[in-house]
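Sharing a structure, written as structure tokens. Questions coming.
Missing here is one protein chain; the remaining ones are kept as they sit in the complex.
Up next, subunit A:
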Amino acid sequence: MSANYSEWLAINVLNEEHLISYRSLSRALKVHSNLAKQMLYDFHRKQNAKRPGSVHATYLISGTKHAQAPQSNGYADHDGEDTAMQSSPPLPSSSMPQEENHEAERIVVRSMLLVKEEQLEQAKATFEAITGIHIYSLQAKGLSDIHSLTECNRKIAVDYASEDPLLGWKQYGTIQNPNVKRRSQKRQPPPPAPAPEVARPRPKPAAVERQASKDSQDSKTAAQPPPVKANPELNKRSLPRQSSEIFKSFAKGKSKDRKAESQSSAEASPALKPQDEPMADFSDEEADEHGEDIVEEVPKVTDGKSKSDREAELQAMMEQEDEIMQDAADAIPDKGASAEDDEDDAIDKPEAKTEDETKESVAVENGRRRGRRRVIKKKTVKDEDGYLVTREEPAWESYSEEEPAPKKVKVTPALPAVNIAKAAGGKKGGKPGQGNIMSFFSKK
């Protein structure tokens, strides 16, 4: 293999005009780096004997330099010596005396100097003693920028990346280390992150769908299947930031909530007026106050259950499912109004219509809103069998509250497009995402 190095070098240096360092040669021919250095020398000598100046070399000189070498950028003056200090403990400062009389310990400084062929003699002169010199690289023409030599090593890193250094590098003369510890299975670079937030909510839209279809049956209103179908898509897309747990509980609970409400409201107002405003009102109230009511109540309910009646537990658990959902559903809008926006889509349409705005009066004065609204209250009663039964009942309450807090409005930018679309086209298309809480806020 080493016999044909001249050929290889001729091709790469003369024909291809590559920069070839001893390392590239040793890698290419799988020879020891010291042998590669000799090959470079041999090739350089022979070629230049044939045609002077045809191959240009850089040399690496090692040795010790003169103490006052011109290249030593002011370094040689002081740092070659070591002042062995005797410490006098008392003071940090006084314990570091500049004892000039102390004989300076000579610190060995060895230099490795990379130099172009034409400056070789000049460079050699700066050395006090040269311990070794070898050809670092060869190139066909003169080297304009010596820094381009770094390309050789970069190429090696790229071309021989697949080589196992622990096995292959021995032949290049790399110092071997028997103690090296490397993890056995190289971990593959992880695949591109699979946008987890988008992927995870998948189950939830399904739940919504299921609930939604129930809804449409229960409330004998004109349910619109296509929008319902479209929902999951929208949810997935528009809810990238929502944590999945929150979303899940919210999605289900919300639907149940809706079920209850749509049942009652369906009876209440058979005349369906497709309008945005009531919907918004409804959402708003739920977000603002209703939630708090329920949150306060629910813990009591569960407490009472566990304390009062042990045997009722099973039965209670059946219902608890509903309660918890409700709880979550109501609690969350407080925190994340945006979640509600995303939820309020075409499924809500029936309810939106059934929510009669005449029954809910809202008056705004002095920055406060007053009015009556309907909320769902939970009542826990013992039935004739002694079981605890929790019922959700609509009740009216009057309220007065501050104008919507600005922090809720902050969330609005999430769905400006939907708002605009709504404002413009009404609800003609049964567009998913309509009737969201933000449309209410933005209009105020």
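The working rule: contacts are C-beta pairs under 8 Å (C-beta built on N, C-alpha and C of every residue); 3 or more make two chains touch, one makes a residue touch a chain; residues count from 1.
Throughout what follows, contacts and distances are computed from a predicted model.
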Worksheet item: Can you pick, from "AAA+ ATPase domain-containing protein", "Aminotransferase, class V/Cysteine desulfurase", "Beta-adaptin-like protein" or "DNA-directed DNA polymerase", the UniProt protein name of the chain not displayed?
Response: "DNA-directed DNA polymerase"
Practice prompt. Among A:I20, A:I133 or A:I437, single out the residue that touches the unshown chain.
Written response: A:I133
Fill in: Hidden partner chain, touching residue among A:L14, A:L35 or A:V389
A:L35
Worksheet item: For subunit A, which residues lie in contact with the unshown chain of the complex?
Response: 2, 5, 22-23, 26, 32-35, 37-39, 41-42, 45, 60, 62, 65, 70-73, 75, 78-79, 82-87, 89-96, 105, 107-116, 119, 122-123, 131-136, 145-147, 149-150, 153, 157, 165-166, 169-183, 186-187, 189
